[in-house]
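Just one protein chain is left out here, and the rest sit where they should.
And then chain A:
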Amino acid sequence: MEAAAEPGNLAGVQHIILVLSGKGGVGKSTISTQLALALRHAGKKVGILDVDLCGPSIPRMLQSQGRAVHQCDSGWVPVFVDQEQSVSLMSVGFLLEKPDEAVVWRGPKKNALIKQFVSDVAWGELDYLVVDTPPGTSDEHMATVEALRPYRPLGALVVTTPQAVSVGDVRRELTFCRKTGLRVMGVVENMSGFTCPHCMECTSIFSSGGGEELARHAGVPFLGSVPLDPELTRSLEEGRDFIQEFPKSPAFPALTSIAQKILDATPACLS
């Protein structure tokens, strides 16, 4: 029988979800933050672990850039992004001396920091830990999956955009999930069309249909399509809570629906 992991700092974390894509720029960080905010609005306590060491986007998206990380007896204290302390965040972005400092590290050093992020952050009690990853199937992904394996993640959300160039890379990410034994909770298609605010014509700027087709081909659930939404992009730029502030915006229904599907797919905890 597999030995139980030393629970340590993840002992209070109920469910772990990884957000992956083979492709860059499809909206992993966007989906990670919006999922976290939607789960928060559903009354959950959520942590976000940003393991994109070269391009840590999450602090800015939650208006937390420049915050300091403190130490406690159990390790690093994650940064709370809201007054109620229901969303916490750890990112290499908090450890840089200057915001434009480049993290020019080879694989082994990245692996070492990711292991520390998994074991040495004092998350406390969380309903969900959302893990945002960089694009690819390399050091960061292997290190994250290996470090999290003893804690049995709920699974992975795989993000794509509709066009062939994205789907091509995301097929490889699905293979990565299969090979590493990571359950795929579903595929999310982001940037699915843009409705012109002037004339309401919808244009499939990044093509259409690729995400649903990919999910069908891979035999995994399709969780939904999120349209291009300048209010969402602007909220991310300014670190605003899109889910709270823009319920009438085009991306809102899709994002909240995806969060609901995650809630529905979460097994009830044995208490």
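Convention: a contact is a pair of C-beta atoms (placed from the backbone, for glycine too) under 8 Å apart; a residue touches a chain by one contact, two chains touch by 3 or more; residues count from 1.
Simple rule for what comes next: contacts and distances are computed from a predicted model.
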Per UniProt, the name of the complex member that is left out, chosen from "Cytosolic Fe-S cluster assembly factor NUBP1", "tRNA uridine 5-carboxymethylaminomethyl modification enzyme MnmG", "Proteasome subunit beta" or "Small ribosomal subunit protein mS29": "Cytosolic Fe-S cluster assembly factor NUBP1"
Touching the absent chain when the full complex is considered, from A:181, A:197, A:219 or A:267: A:197
Residue of A:61, A:79, A:126 or A:215 touching the missing chain in the full complex: A:61
Where the missing chain touches chain A, by residue: 22-26, 29, 54-55, 57, 60-61, 99-113, 115-116, 119-120, 134-139, 141-142, 161, 163-166, 168-169, 171-176, 179-180, 194, 196-199, 201, 203-207, 228, 230, 233-234, 236-238
